[in-house]
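I have placed the structure first, in the form of C-alpha cells, so that the comments after it can refer back to it.
Every protein chain except one is present and positioned as in the full complex.
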Amino acid sequence: MKVERKCKILSKEWLNHDAVQLVLEVGDMVGESFRNPGQFVHVKCGEGLLLRRPISVCSCEENEQGDRLTLVFEVRGEGTEWLSERQVGDTLDVMGLLGNGFPVKPKGRYLLVGGGIGVPPMLGCARTNGGKSTAVLGYRSKDKAILVDEFQADCAKVLLATDDGSMGYHGFVDALVRQELTEDKNYDAVLACGPTPMLRNVAKVADEFGVPCLVSMEERMGCGVGACLVCVCDMKDGTRKHACKDGPVFDSKEVDWDV
Amino acid sequence: MKVERKCKILSKEWLNHDAVQLVLEVGDMVGESFRNPGQFVHVKCGEGLLLRRPISVCSCEENEQGDRLTLVFEVRGEGTEWLSERQVGDTLDVMGLLGNGFPVKPKGRYLLVGGGIGVPPMLGCARTNGGKSTAVLGYRSKDKAILVDEFQADCAKVLLATDDGSMGYHGFVDALVRQELTEDKNYDAVLACGPTPMLRNVAKVADEFGVPCLVSMEERMGCGVGACLVCVCDMKDGTRKHACKDGPVFDSKEVDWDV
Amino acid sequence: MCKLILRPIRDEKPDRSVRPAAPEENLPPVDMSVTLAGMTMKNPVVVASGTFGFGREYGQFYDLSELGGICAKGLTLHRREGNPGPRIAETPMGILNSVGLQNPGVDAFIETELPFLRQYDVKVIANISGNSPEEYGIMCEKLSEAGVDMIEVNISCPNVKAGGLAYGTRPELAAEVTEVAKAHAGKVPVMVKLSPNVTDITEIAKAVEGAGADAVSLINTLRGMRIDINTRRPILKMNTGGLSGPAVLPVAVRMVWEVSNAVKIPVLGMGGISKGEDAAQMMLAGATAVAVGTALFADPYAPLTVRDGLEKIAARQGLSAVSQLTGGVKPW
Partner (left out) sequence: MCKLILRPIRDEKPDRSVRPAAPEENLPPVDMSVTLAGMTMKNPVVVASGTFGFGREYGQFYDLSELGGICAKGLTLHRREGNPGPRIAETPMGILNSVGLQNPGVDAFIETELPFLRQYDVKVIANISGNSPEEYGIMCEKLSEAGVDMIEVNISCPNVKAGGLAYGTRPELAAEVTEVAKAHAGKVPVMVKLSPNVTDITEIAKAVEGAGADAVSLINTLRGMRIDINTRRPILKMNTGGLSGPAVLPVAVRMVWEVSNAVKIPVLGMGGISKGEDAAQMMLAGATAVAVGTALFADPYAPLTVRDGLEKIAARQGLSAVSQLTGGVKPW
C-alpha cells in the first residue's frame, strides 16, 4: 500500500486573510483509502520542519485522471505559512487518507456543526447527504466566514453565528444547536468539528436532547498513523486513545471532557 | 554599510555535470566593496542549512542597473546542490564582497594557476590585466574542464593539464608551472587557487624560481567576516590567521605548509 | 604546446540549461548483514523503540521483513496509559515527546503482538522499563520464555517519574538493573539503553558492561522544553520531554564514539539518523547497527531510505560488507 504521494496543486484560493483553499491531484489516494468524510491528510511542510501537519479533507472525489482533494486551512504558524506560500503547479508530499471520519449514511439526516477552521470538514459530510442536513457554522467575525455559499448549496438549512455579532447570531454555535434541536430533534446525529470547548458544549446540548453526537478532536500529531502514541485523547473509561488512528472522530459520550 | 543583499539570478548555465555558472544582479555590492579579484561572497543556501557557503567571485562589474557578479561553483554537498537547483529569476541572500583577494596591478604580468574549482577566481585576475598574463589550468579530466575559452580570450597564453591525460599535459599543474618559469620567469607573481596540496607544490616551485607567490586558501567558515575565528590558517610564525578576513589570499611564504 | 592550446575544448555544444547526465555507476553488491551480540540481522537498520509501535501500522505500508530489526514500543510489567497530552512538540530539526510508556503490558505483548511480529523475517527486540530491578527481572523472564531475539533494557526514559531516569544516571543503579535483567533473561541477549543526560556516559556504559550487558544502545532522548509564548504554558503537559531527531545527531555520534572506545560490547547507535550518511557516521563512530526513530514521522519509508543509502555508501567505498564501517573512524 502506498501512503505517501507527491500531489500537484491544481488550484489555490485565499478565502480570507488567513484561510487558503487548495485543490490537489492525489493519484488514486481517494479510491484507495476513502472511508468517510472527516478523515485527514498529513502534509510535509518544507525541509526545515520535521513534523507533518494534519489537515482535514474538506471534500474529495475519485477521478480517472487522478483523484481530487480539497483542503482548507488557516495560517497559524510556520508550517501553514509555508503551505500558504505554495503555488499552483507546485508539488506537496501528502500522506493519506488517514483516520476514521464521521460514519455518515447517505440516507441519514445530520446536524452539522462547525466552528472556525472546523467548518471545512463538515462540508464533506453535507455532500454525502444529498442536501438533507442542517449546518450550524460559527466564526470569529464576518470577515472570517468561509464556505458559507458552499454549505448553502448542499444543506437544507444553514445557521450562522459570529462571536462578535458581525454576521448572524451573536454568540456561540451551541446556542444555535440548542435552538435547532428544540425546534426539531429529528436528526440521526449531531456531527461537530471545532475547538475543544465548543465541542464540549455541543456534546452537552446533544446529550440533553438525547441525540447521538460525534466530534472530531484536534491533537498534536507525530506519525499520523498510530505508531508513536503522541496524539492522545482521554476517554471516560480512563484509557487514552489516539486521534490519528482511533479518531479523529470519537463518540462524544466516550470522550473525557473534564481534562 | 550593507553587507547582506537579496540578489536576483540573471542567468544560469551548467558547465559540466557538476559545475554551475550563475550571473547575479547584486545592487551596489561591487561598487561598495570590490577591492580586487579573488574576494568571495557568502551565500545562504536554503532554510534548512544554517551556515552560508563561501564562493569566490569569478568576475564582476559595476553597472548602473545593478552590479553584476559571476559565480562558478561545483555541486559538492547539500548546500551547493540546493544552489544548483535555483532558477533564473530566483533570489539569493548574498553577503559580500568579503575578504582580500589578489592585489593585482593593471600593469602587472602574472602567472595564474588554477586547479579544478580553483580555476574560476583566476579569471577575475586575468581580466584586470589586459591579456598580459599566462594561465595554467588543471582539471581532473577533459570533461571537467571549465572556462577554458574564457581564459584563452583574456590571457596571452593558456596551458592545460589533466590528471588523467584526457586533455593537455598528463599530470599536475606544478609541472607546467615549472616548465613555464623555466622558459620565462619574468612574472610579477604567481597567483594560485586550488586544493591545498596543489598550492603547496606551486608555492614550492615559485619559491625555487624566486618569483613571489600568492595563494587563495579554502577553509571552512562560519561568520565570513572575521568574528568567529573558525576559518583558521596556520602561519609560519606560529600565529593562526583567518581566511575570511586576513585572506583568503595569503603570501605563500607566510603560510605554514607543514600542518 | 601551442597546438594544444588551440585545440577545441568541447567537441559539441550541449544545452547548458539542464544538468548533464551523471556518468553511470556500476556498484558491486555489498553484504549488508551484521551481527549484534550474537543476533544476526539481514541489514543494520533497526527501528527505534516507541516510534514504530508493534509494527502493525507501518506494516501496512511495506513488508516488515525489509528491516534488520524492530525495537518494539517500551513495555512495562502492567498496562500503562502513559502521560496526558499534549505529548509532542516540534523544535528546530527535532521533536520533544512525553508519551510516558503507554503500552498494553508485557503479557499482552507476548500474547498479541509478538505472534504478529513473528510472521515476518525480522529480529524482534523487546524494550522494557521497570519501577524496580525486580520488575525488570520478571519481564525478562517472561520475554525470554516467549522467545524474543533480544531484550533492550531501558534505564533512561526521561518521561516517567519512578525509576527510569535515575537508573540511567547512576552507574551503581544501572549495574544493578543490568545484573537482575541478565540473571532472568536466559539465553536472550540483553542490551542496555543509555541516557545522554549525563556528565560522562562512558561511566554508565562501563558499569553495565561490568554487570554483564551483552550490548548497549544509545542515545535515548535529551531532556528539553518548549513554551507556547502566548498561553505561557509549556507545550507538553509534562512540561519537559525528550528531544530526538536530526538535531541530536552530533551528540549521539559523539557519545557512540566515546562509548565504543570505552567498552568492548557492541553498540546499537541511534539519535537523529534520517539518511544513509547519518547511519554511516554512526557506524564509523563505532556502532554495529543503527536505529531510526523520529525520521519515520517525516517519512514512513525512512528506515528503507537509510538502508539503501548505507548500501550505496559502502559500495562506493568499495567495501564488500557494510560491517566494515563499524569503528572505522580515524581520529586526528
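Here the chain labels run A, B and C in written order, and each chain numbers its own residues starting at 1.
Keep in mind that, in the parts below, a contact is a pair of C-beta atoms (placed from the backbone, for glycine too) under 8 Å apart; a residue touches a chain by one contact, two chains touch by 3 or more.
None of these values were measured; they are calculated from a predicted model.
Although it is not drawn here, the omitted chain touches the following shown chains in the complete assembly: A, B, C.
Contact with the omitted chain, checked across C:Leu64, C:Ala126, C:Ala280 or C:Val322, is made by C:Ala280. Between the chain not shown and the residues C:Gly100, C:Gly130, C:Pro246 or C:Pro266, the one that touches is C:Pro246.
The residue touching the chain not shown here, chosen from B:Val88, B:Ala156 or B:Leu229, is B:Leu229. From the options C:Asn43, C:Thr76, C:Asn197 or C:Asn220, the residue with contact to the unseen chain in the full assembly is C:Asn197.
Although one chain is not drawn, the whole complex shows that of A:Ile55, A:Leu97 or A:Leu160 it is A:Leu160 that touches it. Along subunit C, the points of touch with the absent chain fall at residues 89, 91-94, 96, 169, 197-199, 222-227, 229-234, 237-240, 243, 245-251, 253-254, 257, 272, 277, 280-281, 284-285, 313, 317, 328-332.
The set of subunit A residues touching the chain not shown comprises 12-17, 84, 142, 145, 148-149, 152, 157-160, 167-169. Touch with the hidden chain on the side of subunit B covers residues 1-4, 44, 48-52, 95, 219-234, 238-240, 245, 259.
One rule holds in what follows: only the chains that are shown with their structure count from here on.
Taken as a graph of touching chains, this assembly is fully connected, with contact between every pair of chains.
Chain centres here are means of the Cα atoms, and by that rule the chain farthest away from subunit B is A.
Remark: the per-chain Cα centre closest to the mean position of all protein Cα atoms belongs to C. Inter-chain centre distance (subunit A to subunit B, centres taken as mean C-alpha positions): 56 Å.
Under the contact definition stated at the top, the residues of subunit A that touch 2 or more other chains are 48.
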